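All protein chains but one are shown at their positions in the complex.
After this line comes chain A, so read on.
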Amino acid sequence: MKNLKLLLAGTVAALAFAGSAAYAAPGTDGDLKILFWQAVSTMNPYLSGGTKEVYASSMVIEPLARYDEKGGLVPTLVTEIPTVENGGVAKDLMSMTWKIKPGVKWSDGTPFTADDVIFTWKYCIAPDGGCAQAAQYEGVKSVEAPDPQTVKITFTEPKPYPYSAFVGAQSPVIQKKQFENCVGAKAPGCTSANFGPIGTGPFVVKEFKPNDVITLTANTNYRDTAKPAFASVTLKGGGDAASAARAVLETGEYDYAWNMQVEPEILAKMVAAGKGKLVTSFGTQVERINLNHYNADPSLGAKRSTKDAGPHPSLSDPAVRRALSLAIDRDIIVEAGYGAAGKATCNIVPAPAAVASTKNDSWCLKQDLVAANKLLDDAGWKKGPDGIRAKNGVKLSYLYATSTNSVRQATQELVKDMWSQIGVGAELRNASASVFFGGDPASPDTFQKFYADVEMYTNNFDGTDPEKYLAEWLCDKVPSPANGWQGQNIPRYCNPAYDKLVGELSKTAELDKRAALAKQLNDMLTEEGAHIPLVHRGSVSSHSLKLAGVKMNAWDSELWNVADWSRAK
């Protein structure tokens, strides 16, 4: 009997020991199931600006440094963040030096060196490459490697905020060996590399089905040998936001779902089921309506929405653009579609507080139908018998495109109703999110092609410095067939004064002045009607109560700390 007790105690002790040992070992928590209702089409963020691609690839390939959930920089593949104080950034702000962590390996076991970093830069700036993240490398003159563990970036002019290249999920480092023959025009053709990049992140692509499922397994060469806790990740794409929310919050089939753009009342009902919870973080996402500055008349065929089509017949009138903004009651849109996850805004740069302008809030945040009507009357747009205003045969009637999503369709209807009160007509159109944001140059329904008069979607910027984001509205960033529709200046806004001011921002070092300039640029875009900012959106995702370690991050990829996620015990 005594012996038996001893034996039992021994077994228990052995089990306990085994248990604690397993706790520290990677890959013990099984499969992590993630749901992205917009399916991922590539794992190479340099070939697609879509958030979903950037987020998915952030589990595999990593930048040198990234942003944490508070917007602060944390080193990923380097020993520390270079600053002027620690000598990492030159005093004249013309160069910076990153020190790579010793012993970092690619998932194929080869060492990670400065050569790969240099190659990544060359890959993105290669002519004809159509690099979607070219803005990240703006102002970089050269990237050199004094030794295999050191990367020196030299800028064309002083860079007061140098954390752009190789920082954040939008500019991760790719392996030179794998992508060597995929530079320039050959980039999109390297399917196996684009679908299964070799990375330094916690997971490795096992199988990639474009626009469907991605299976990943733990990276055995990951630098932290105790991570990741999950042995594999299944990232399922497709469906819609509401069913994704349901799969996590109500049925518990999935552990994590991204981008819960669902009516607030429905989400509240689902959370009540008690299987999961919502996590929100206000970053820099703004739902906006882009106003096409070029003519989008279908009769122009392939020329529409390009420079050759000429200016838009009515949206090129500043009075019209201003009136369209004045007519919108943002509070109602927030109430109907966003609830606690949205705030009315008139800024395209809504955060951080230091660069968020309040200048236009006085006229723009409040709906003012009288002023809007007067503006249009004064500009000579007269109401016709159908209630739609027109001038010289040009009608104020717009094709209004967005992605398929019940909140967006409801917003469309609300805006249409508000615009109808100032004599502006709208025809609503929606395309499946995978198509709209898919970036397929052959599809006429992508947001880059903008074959519509106005279109609505959300965009944001990584990190806390808006310089490269504001550089997206430069004249030379207009998408066109020549650049494979890859430019980021979707509204086709072009103002030399704006370009000049962006140039000034990139030369300014003092933080106060930078903030002032950023506000000025933001105000310029709002005042001149490059677009109509509607809602400052919090990123809302949902995760199962059985998942631990999620730190919602609005400044970088939401999956930034996926290596730390584990099964809640």
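Just a few scattered comments:
As a working rule, a residue touches a chain if its C-beta (ideal position, glycine included) is under 8 Å from a C-beta of that chain, and two chains touch if they have at least 3 such contacts; residues count from 1.
To be clear about the criterion, contacts and distances are computed from a predicted model.
Hidden chain, UniProt protein name from the list "CbtB domain-containing protein", "Macrolide ABC transporter ATP-binding protein", "Oligopeptide transport system permease protein OppC" or "Cell division protein FtsX": "Oligopeptide transport system permease protein OppC". The chain omitted from view is touched by exactly one of A:Thr97, A:Asn211, A:Ser316 or A:Asn430, namely A:Asn430. Among A:Val78, A:Ile214 or A:Ala242, the one in contact with the hidden chain is A:Ala242.
When the omitted chain is restored, the residue from A:Thr76, A:Asn221, A:Gln412 or A:Asn522 that touches it is A:Gln412.
The hidden chain makes contact, of the residues A:Val143, A:Val262 or A:Leu291, with A:Val262.
Against the chain not shown here, chain A presents residues 242, 262-263, 265-266, 269, 298-299, 332, 335-336, 404, 406, 409-410, 412-414, 416-417, 427-432, 444.
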